[in-house]
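Encoded as structure tokens, the structure appears first; notes follow it.
Of the protein chains in this complex, all but one are displayed in their positions.
The block that comes next holds subunit A.
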Amino acid sequence: MADSDEDFVLSSSGDDRPKGRGGARRSTRKSKRADGAPAPGATKREKWEDIQRSWDNVVEGADGSIAGTVIGLLEATKRKRLLRDTTPIQRGIIRHLVLILDLSSAMLEKDLRPTRFLLTLRFARDFVTEFFEQNPISQLSIIGMHDGLALRISDMGGNPADHLTALQEKAFTVEPKGASSLQNALEMGRAELFHTPTHGTREVLLIFGALSSSDPGDIHDTINSLVEDKIQVRIVGLAAQVAVCRELVMKTNDGDDSGYGVILDEGHYRELMMAATTPPVTKTEEKSVPSLLMMGFPSRIVEKHESFCACHSNLTKGGYVCPRCTAKVCFLPTECPCCGLTLVLSTHLARSYHHLFPLKNWVEVPWSEAHNSTHCWSCQAGFPINQAPTSPTKLKIKLSSNLASGASNGTGAATAGKNQQPPLPPTQRYACTDCKTHFCIDCDIFAHESLHFCPGCQSLTEDRIKARANMWPQITEEESRDATMGTQVAEATRMMENSKIAPGTSMEVDS
């Protein structure tokens, strides 16, 4: 949940311009939090008087075209999504999460198209897929809040297909009805998480469409028992902020309310929900005890004749054989239904590494360096050619009022560097800080969101790769070469020592 707030901090202090409706609305909403740096001269002005109009930022070029500005805005939007903290932070990789969906009559509202209910189910499906893609050895369970009761949709399990079928069969067939009951749902979630092992995380993600909760008892008792059981709750509100939700999130996250977000529109809804697919940061005060887990790495077999699998009792011709009890399962990762051994592929473990060793943010290339490349290294897309600073076709982009803090996203040296000169159009080149290869914005995003490694670094000589390969302990020294990165690392280390990693704040690097 931290992500939504991080995004905001970046957009307000970074050098990207507000992008129309969404940006303006976002900043008004957050005005309560008083961290959206007010303009220096206007002490007593209300937030809504400071509306930034997106069209003010667009200035025609000499030829009357705004193409350059549009490209700049597009890239800024894309990049805003992308810039994140790349400090290697310990995260809870083995997760146990209960997804609670609101199925009360409030979900029949049509403020989200087609209805809140249908959109939620659609996002829930995406969430399940994405969650298991990001956390292959984690477990999920789904509960619905329907007609004042908690409705169990799917049991705690690690197979995305089961959850998707359950959603299809149980949730889609339910007509949203009655009130929602936070307490009932949370108690059921707590009961499901009660037996989970201590080395994993215990989390609840609650989608809350209603503005009230009809509970059989005192919700505060439930909150306290959630705190006692070390369950972290994150809430996505669909209507408005609700005091008890805020309290619930604050109490279960050590006073950090960044896990509570209220949506602005469909896109923001999805963003908030998908933020929960990233494993939560492990706080130093032992939320979970690290331990050694016994795991089996089964081999695949192919049989001549069909036999029943132990997990679904389906007739299959092949499958994986548990190395301890030789039961046949048809799906990995899973827990052996016979002897309880966790069965995974070693690739599943490899899949989670990128959460632990994130790829560094790439930096925007200033025009002074841009002559080094004519095209993106990995996708061969051409770059705009160099334009002299005095070029008559130059497009001006107004400096936004808070540009002074533009350095916070590590691209300070780029377009926003000189305060007085009108900035140049973006170079559209982004460079890896290690191998200095230039990439386009799409490859930048692709490398950070899907590949999780830099193709340029990987095609350097072996010595360079080796230097990078010693990952965890050395990375601090290696990174401190770069001033910005160094600050980030130092900041994070300090915060880790202080045992207070507030995910919302770890992004704000003052440099």
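One rule holds in what follows: contacts are C-beta pairs under 8 Å (C-beta built on N, C-alpha and C of every residue); 3 or more make two chains touch, one makes a residue touch a chain; residues count from 1.
By our rule, contacts and distances are computed from a predicted model.
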Q.
Considering only the chain that is not displayed, what protein name does its UniProt record carry among "Mitotic checkpoint protein BUB3", "small monomeric GTPase", "Uridine kinase" or "General transcription and DNA repair factor IIH subunit TFB4"?
A. "General transcription and DNA repair factor IIH subunit TFB4"
(Q) If I consider the whole complex, including the chain that's not displayed, which of A:Phe331, A:Trp367 or A:Phe446 touches that chain? (A) A:Phe446
(Q) Residue by residue, what part of subunit A touches the chain that was omitted? (A) 90, 93-94, 108, 110, 113-115, 118-119, 122-123, 126, 133, 199-200, 266-267, 270, 282, 288-302, 318, 320, 323-324, 341, 345-347, 349-354, 356-357, 374-382, 439-443, 445-447, 449-462, 465-466, 469, 472-473
